[in-house]
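What follows is a single structure, written as structure tokens, with notes after it.
The other protein chains are all here in position, but one chain of the complex has been omitted.
Note that the chains are named A and B in the order they appear, and that numbering of residues resets to 1 at the start of each chain.
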Amino acid sequence: MLRSLSLALLRFVVLVLVAGLAGATLVRVAPGFSSDEQELTPGLSSESIQAIRQARLADGNVPRFYLHYLNGLLHGNLGRSQSLNQPVRDLLRDRLPVSLRSLGFALLLAWSFGLALAVGAFRVKSRWLVMAADSSGGALISTPAAVLALVFLMMRWPPVLAVGLLIFPKIYRYTRNLIEECLEMPHIVVARAKGVGPWRLLSWHVVPIAIPQLIALVGVSISMGLGALLPVEVFCDLHGIGQLAWTAAQSRDLPLLVNLTLVVSCLTIGAIMCCDELRRVVGRAAA
Amino acid sequence: MRAKGLLVSLVLLCSSAVFAQNGGELRFCLRSDPKTFNPLLVNDDASETVRYLTAGFLLRVNRLTQQPEPELATSWKVLDGGKSIRLKLRPDVRYSDGTPFSAADVAYTMQQLLDPSVHSATSDAFRSGEGKLVTRVLSPTSIELTFPAPVANLISLFDGVPIISSASPQKEMAALGPFFVAEHKAGAFVLLKRNPNYWKKDVQGRQLPYLDSIRLDVEQNPDIEAMRYQRGEIDLINTVSPAIYEKLSSVNASFVRDAGPSTDAEEMWFNQVPSAPIPAYKKQWFTSAAFRRAVSAAINREDVARLVFRGHAVPAIGNVPQSNKFWFNASLRPDAYDAAGALRRLQSDGFRLENQQLRDKSGNPVEFSIVTNAGNRSREQMATMIQQDLKKIGINVNVVTLDFNSLLERMTQTFNYEACLLGTVNGDLDPSSQMTMWLSSGEDHIWNPKEKTPATPWEAEIDKQMRIQASTLDLHKRKAAWDQVQKIALEQAPVIYLVNKDSLVAISPQVKNAQPSPFRPQAYWNIESLMLARR
Partner (left out) sequence: MKILHKIALAVLLSTALASVFARYIAPAGYEQQFRDEAQAGPSLQHPLGTDELGRDRFARLVYGMRVSLFLAPLAALLSTILAAAVGGVAGFCGGWVERIVMGATDLFLALPWLFLLITVRAVLPLNLSPMTSVIITFALLGVLGWAPAARVICAGAKQVLQSDFVWGARARGCGGLRLIRVHLLPSLRPALAAQFFLSIPVFIIAEANLGALGLGVSEPLPSLGGLVCELQDLVMLRPEPWRLAPLVVLIVVIGAFQVLLSKQEVHA
């Protein structure tokens, strides 16, 4: 038990560190790393422009930067944002809770709606309910996040609801397809023919089959949620890490982007690994 | 009838004065968090806004008259042909924390500003030559500054020099301006409070500013900013897009004001860098003045102004907008839209039109790409209109939008582009602010930066005229040289100027004494005089 936990922790740390290094490399290789909007200030001398470029290239050597960064990280120093001229630790301390709250709320909403409608469609067997759920899911997934978020803002509703509604169709669609597929399995067809009630059918036959994939979906829904949160935070000026990431990306702010990559990796990889573990536990219990 | 009108106007004027009051909080938005509160290190718009509202300056250029006016310096005298300046300072002035202001602060500020680690346009402009600045404090209210070489436009440069305290325990946070920074929540807002020691009074002897405080909310999205303005949550928007202007205007005409053409221009240019990684035959087109003039004439600027800017822009003539009253060369006329004339010009330069496709002497189809920054809707629309206009003379244009840093790298380092569409923001009206753009050796000589020697005779002539205007204090000589530069720029079209945008501002009817200017900061340049009506 302890060994497997240690191995999982080691895997987690390695993956997160590799993600940080790969993220830093992607930022460094992308064009525009050594450019700064400040260069276009009218009247700036050649020496000043060169000095600005040199300052940008100070972190140009990725391995050296990363080692230096990790050394700082061990001492609690996350570096300083180039674009916002503030310690990254302060920025994350202010903004991470905002995003985590939004993400938690959005996922709760999406999973509640998604599961409720998928189960409802199976339980009620109403063609109209299925059509309504399918259409609303289709409409939401076809609407750009920015448009949906702005509509919410105009209506003075919390924009984070929009994030939930953007993830909901994915949860609903996967869940419904899984339930439908399970219902076609021979032993479930037999159980239905024998008159097993819908709730019993769901809890005894469908859930055990669908649960591993649903648990995997829980893990990746964190990643989906973060993906949906970014545009909403940017368009609605929510002061979370999504907005921070966009600002950092625009100005190729390497220290900030590496920290954000690590945060996102910790969240996604951590969630996925927890779900994997849960799946194993559920699998053992089912066996 | 006229008397009746006058009476009504008087009543309205009086009533606005009666209902306006001292105090209150003005609210508006910053596009981003200020990067610094040190006024000497400012290089972003948000920090510049805070600096404008909090810092004290020796003099300021009046945004309406375009003339320098005394502030902390009551008078000045330029000596040694622009190499020195003697300033007489206002007595009995204190910083927001009570520290007295004196000539030592001016000396300290100038030394800090010219520190080699400070990189700003103002400090670079003062660094006129090899050597150091010599400051001589003649008395607590008098100082003489001597630069290593004459500085062009010396007086107006002080409009960009915020005076910081040499003695205050609060260092650069001690303010000499109308407000001081009272609170800052990163990413959310900056709260400025009235400086109780501000030196300025109104004509009735009342202490300025009238406002108690200013709250600057950080709001990146202009659409949301407009929505908040419409809901009355903020009182002004310093710059609004034409689309938002129209929207707000349709709600209430008094919500918005067009302050007239600004100094901001939209322009395009062709890459003329000899080492650029583009085909040689294209370089030949781009270095041909006839080709550039033909492209310029084939663009319908009136349509661009009418459609993209909804009529809130004027066709640009050259590098100096008409709104720059003194320096504009009034004898110049814009390139009139003339597709047929453009085609004739191209044909005389060896191009030919075959099956609606223009070809050069060697038979290469004339096709190029225009890059512009993504996310700027008006530029994307302008590029699309240019694409359509040039198609009429057989030129195919590909429009490519890039994120700003990628675009900047192509423009300034790799030179891997063919034509670029961008805008310039010109805060300074004086030609000396454009030295680095027009000198062939300049970094901002965008079509071919940092030439070792002028690549063409006309660039050599521009170099000569720019040096003349920079080396003399005689305004008429400077104007003549600058006029000549404008004329050459129009004839050679290294940069094709498209439109000068109007300054569009949104100021709530609740804000009294607002006099929007075409120049930055358009809506609040007279911040100490702004008042709020009772809410």
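Annotations for the structure displayed:
Following the convention adopted for this analysis, a residue touches a chain if its C-beta (ideal position, glycine included) is under 8 Å from a C-beta of that chain, and two chains touch if they have at least 3 such contacts.
Fair warning: this is a prediction, and the values are worked out from it, not measured in the lab.
Screening B:78, B:191 or B:400 for touch with the missing chain picks out B:400. When the full complex is taken into account, the listed residue touching the unshown chain is A:139, out of A:67, A:139 or A:281. Although one chain is not shown, part of chain B still touches it, namely residues 223, 226-227, 243-244, 246-247, 303, 306-308, 367-369, 371, 374-375, 380-381, 383-385, 387-388, 398-403, 406, 416-418.
Even with one chain removed from view, chain A keeps its contact list with that chain: residues 11, 15-16, 18-19, 22-23, 26-27, 29-32, 127, 131, 134-135, 138-139, 141-144, 146-147, 150-151, 154, 169-170, 173-174, 177-178, 180-181, 209, 212-213, 215-217, 219-220, 223-224, 231, 235, 245, 249, 257, 260-261, 264-265, 268-269, 272-273, 276, 279, 283.
By our rule, only the chains that are shown with their structure count from here on.
Here the spacing of chain A and chain B, counted between their Cα centres, is 41 Å. Across the complex, chain B meets chain A through its residues 32-33, 35-36, 43-44, 119-122, 124-125, 127, 186-188, 218-221, 223-224, 227, 403-410, 412-414, 424-428, 432-437, 442-444, 450. Residues 30-49, 51-52, 83-86, 90-91, 94-95, 150, 153-154, 234-237, 239, 243, 247, 250-252 of chain A touch chain B in their complex.
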